[in-house]
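Heads up, one of the protein chains got dropped from this complex, but the rest are sitting where they should.
Here is chain A:
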Amino acid sequence: MAHPLHIGAAIDGAGSHPAAHRSTPAAPYELFTAAHYAHSARLAERATLDYVTLDDSFAAPGRPGVPGRPDALLTLAALAPVTSGIGLVPTVTTTHTEPFHVSKGIASLDHASRGRAGWLVEVSDTEDDARLVGRRPVAPAEELWNEAGAVVDAASALWDSWEDGAEIRDVATGRFIDRDRLHYVDHEYVRREDARPEDGPHAEDTGWTVRGPSITPRPPQGHPVVFVRADTDDRLRTAARYADAVLIRARTPERAAQRRAEVHRAVRGAGRDPGQVRVLADLGIVLDRDRRIAEERSARLDALVPGDGAPETGARGTGISGAKPSAPSRPAATFAGTPRDLAREIEAWSEAVDGLTLRPAVLPVDLERFAADTVPLLKEAGILRTARTADTLRGNLGLRRPANRHAPTARTAPTAPASEGAPR
């Protein structure tokens, strides 16, 4: 029996291929409706996948097609009430948004989904992003990823700023909360010491502080699952310190296995246990009844893309509006073939990585074919679970619920406490 994999799906817009917009049956305006994303998320949920991801950025994604996309956190929040088992992992950027807002946004997705929230941490590294906010010029990747780490650190301190059970509702003493179980976080991040007038109205913006506590009680998972894409050294450093799930790209299972070993080394180097980190590789998929037809379709899609035609896989490619290219150089694997062959391909990855983020080339088509024809084979082969093992994303990924840093004894509760007191 093969080793079961953690499988997720990217449900971005028209699909993951840069020419997806030329092929999807979805009309452009539908990419801003909840129904479009709900369709893909339900497919993934019924297939007992672990999670769906939705990318985001302030400026337009640097690729052809509709020059925009909806806010990822809010779009996945709209899916929370219409799904019940699938993990919801939006990209939320850390460069321009206040850590306080980031923290409570992710915590609230976790509350609304009863423990199914993840957070794909990203930075804003283009001039276009910076100008839309106008608070600071674009910064080098090293600085941005250091800061991203500090934001994750502050966000998780805010998640812990309410201990589990801080809400006591003690009628006898009239106290709603036990304030001894609420904590200040007092985080400070100094980006640079000097303030230059030429930086415009926000020259004073040299970093940030957060006093705490959060206004939002600790989320059901304790800490929603932190995903970091680790395609560069800067990203890997932050991933090693803070990520529960590390996304990688590799052309082959062999290279993926090497990369996983590198990630594990970095995680150990940061003083953490690699057993509590999942390494997940991207896999683009183009599916058809017949291998030849799938390959032709894949080639046709590639031919529609100006330039080198390499499928874009998540991070942002060359900007159509002059955005500076920010896509990491590691290419990802793409599979074009039949749903049956895909099952064999996925099996070939099962020793190399902990799981895969499938990137359907065109939505919803390639996800529908995967769900209908590949999933039963994967279940038969024991590569995909036939039922979920837990009701939280953390639980399904086999990750422990973290103890609160303020809890008197470092207890680890196996499951989330109920945050729901109200009738549905």
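The rule is simple: a residue touches a chain if its C-beta (ideal position, glycine included) is under 8 Å from a C-beta of that chain, and two chains touch if they have at least 3 such contacts; residues count from 1.
Heads up, the rule we're going with is that contacts and distances are computed from a predicted model.
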Hidden subunit of the complex - UniProt protein name among "Arginine ABC transporter, ATP-binding protein ArtM", "Aldehyde oxidoreductase", "NtaA/DmoA family FMN-dependent monooxygenase" or "ECF RNA polymerase sigma factor SigK": "NtaA/DmoA family FMN-dependent monooxygenase"
Omitted-chain contact residue, chosen from A:W145, A:W162, A:F335 or A:F370: A:W162
Contact residue for the chain not shown (choose from A:R69, A:H223 or A:R278): A:R69
For chain A, the residues touching the chain missing from this view: 14, 20-24, 27-30, 32-36, 38, 58-60, 64-71, 73-75, 77-82, 96-98, 100-101, 104-105, 107-109, 111-112, 114, 128, 131-135, 162, 167, 169, 171, 173-179, 182, 200-202, 204-205, 207-213, 215-217, 321, 419-424
